[in-house]
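Mind having a look at this structure? Questions to follow.
Missing here is one protein chain; the remaining ones are kept as they sit in the complex.
For chain A:
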Amino acid sequence: MIDSMVLSLRGVRFAYPDGRRALHGVDLDVRRGERVALLGPNGAGKTTLVLHLNGIHAGEGTVEVDGLPVTKANLTEIRRRVGIVFQDPDDQLFMPTVAEDVAFGPANLGLRGPELDARVDEALAQVGMSEHRDRAPHHLSFGQRRRVAVATVLAMRPSVLVMDEPSSNLDPAARRELADILLGLDVTLLMVTHDLPYALQLCERALILDAGKITADGTTREILADEALLARHRLELPYGFTVPTGA
């Protein structure tokens, strides 16, 4: 069913202006409601790929979001549909208060007044940050800032939520709280991560991107259980961790 594809990439190639090739022909489909982990060593091109999804980078090949091609003319709608949560919440949160930051995206889409307020309230409630709406981002803990960063994107009601290293720099409790929030969201998720247990917990499907190509695509359980595959791509399960057997 082609119409149930949220993301559809064909032959995506990209080289940086300095000539360094980052992507060597990526084909990828993500269906509605899927939770997909994008794994790969540093420098594999994961972040470059993410920035193709909303047209920040544009190379050869085609990218479609909900059937809409990523082209200059469609950028506003594409950026509404693809919600990217960046790795450092300080890069994402730049407004004086939490509520204003969450309002930034939907306001760029033209929402104003009570409709905009409702969006902000809804998104903050989804990440459990409603009570902090009038605080300044730098007065929040790191974990709270990451949750607000998720809210800034949810407020645009994206078709797909894309997260770059969501568990990085979080303490264990904040890591678990974020997982609880993500599991509770009814949204298509693409998660770039090195945190393999997190990928197993949150995503049923995993991809390995290495040297600019997708080299493995399967269930997260299968991929994490294949030690030789992981080792070929500089991926390792943490010490003492084994993929639980059974369902």
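The definition used in the following text is that a residue touches a chain if its C-beta (ideal position, glycine included) is under 8 Å from a C-beta of that chain, and two chains touch if they have at least 3 such contacts; residues count from 1.
Keep in mind that, in the parts below, contacts and distances are computed from a predicted model.
Not every chain of the complex appears here, and the one that does not is recorded in UniProt as "Cobalt ECF transporter T component CbiQ", selected from "Methionine synthase reductase", "Cobalt ECF transporter T component CbiQ", "Glycine cleavage system H protein" or "Cytochrome c oxidase subunit 1".
Within the full complex, the residue among A:S4, A:T76, A:S141 or A:T219 touching the omitted chain is A:T76. Screening A:M156, A:L200 or A:A216 for touch with the missing chain picks out A:M156.
Residue A:E100 is the one among A:E100, A:E122 or A:D217 that touches the chain not shown. On the side of chain A, the interface with the absent chain consists of residues 51, 54, 56, 76, 79-80, 82, 84, 86, 88, 90-92, 94-97, 100, 103-105, 107-109, 136-139, 152-153, 156, using the contact rule stated above.
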